[in-house]
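Below is a slice of the complex: some chains, not all, each in place.
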Amino acid sequence: MDRSEQAMTPLDPDYAARVRTSFGRQQAMTLLGAEMTEVEPGMTEIVLPFREELTQQHGYVHAGIITAIVDSACGYAALSLMPPGVGVLIIEFKVNLLNPAAGGRFVAWGQVVKPGRTIVVCTGRVVAERADGTQQTVALMQATMMVVRDRAAVSD
Amino acid sequence: MDRSEQAMTPLDPDYAARVRTSFGRQQAMTLLGAEMTEVEPGMTEIVLPFREELTQQHGYVHAGIITAIVDSACGYAALSLMPPGVGVLIIEFKVNLLNPAAGGRFVAWGQVVKPGRTIVVCTGRVVAERADGTQQTVALMQATMMVVRDRAAVSD
């Protein structure tokens, strides 16, 4: 998207380790069985294997669970660009559910599109991998984060 | 809200049982530990007790988990107004996270504000109950459902 418009330069040389360590503290991701598979400046990828425990009444993965992984992907995409000691808080997001979340594995990407001083805007996407090797987008997110300075509880 | 503008009349006399049965099939709600505590025409309430397994890196309940319960509350608010054999699919939602999801218990409400023929719009809210008995709104949702007729996989 607007990746070229603004530098996606990490201000913390250890951004990848910091993001992965923080992700490791998200107990909700452990409960769901999600793993962080990629971290780049302004982008992260999270993978969630299908499990029956994650489904809604029709047998698809619950929209809230799909939202949880792409929310984390977007939040950590933003965090990857923060200087040491500066955190981010998600303040809102919107999700369109494009197709039923059916498949063996779900891959979520978060991407910073506007790395502002106070507000960071991200887009996210979740793809379902089907048994036959095809992929289908199941969710599209547009999310807003707030940069948080000088608040110990929110520094990652 | 606009509750007065349009009749919130259940078209299925067994709407409450139908909603509760369908909720019981949402394995994701069982995994999270959520319970449906109230069903009225056009409104449902879901309660989620705090557990460490639900948290993100700062110790608050993960935004995606909070979203999951209010998404279910909105979806079932819509379903409560459907005639027998007619289902609903959530097509999109937007959530504002107003305060950190800290507390002993979280109560989510979904409320139909526009019960259309094809599209149903709901608003949702999640309140955190603190140890001292106070309450604070942690999330506000605006969501859109599609009414689904003649699709066996989506009738509840």
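When the chains are written out, they are named A and B in that same order, and each has its own residue count from 1.
Keep this in mind: a contact is a pair of C-beta atoms (placed from the backbone, for glycine too) under 8 Å apart; a residue touches a chain by one contact, two chains touch by 3 or more.
Bear in mind that the values here come from a model prediction, so they are computed numbers and not experimental data.
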{"item": "Full count of same-sequence chains in the assembly - 2 placed in this view", "value": "4"}
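The rule we apply is simple: only the chains that are shown with their structure count from here on.
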{"item": "Residues on chain A engaged by chain B in the complex (per definition of touch)", "value": "22-23, 25-31, 52-58, 61-65, 67-69, 71-72, 89-97, 153-154, 156"}
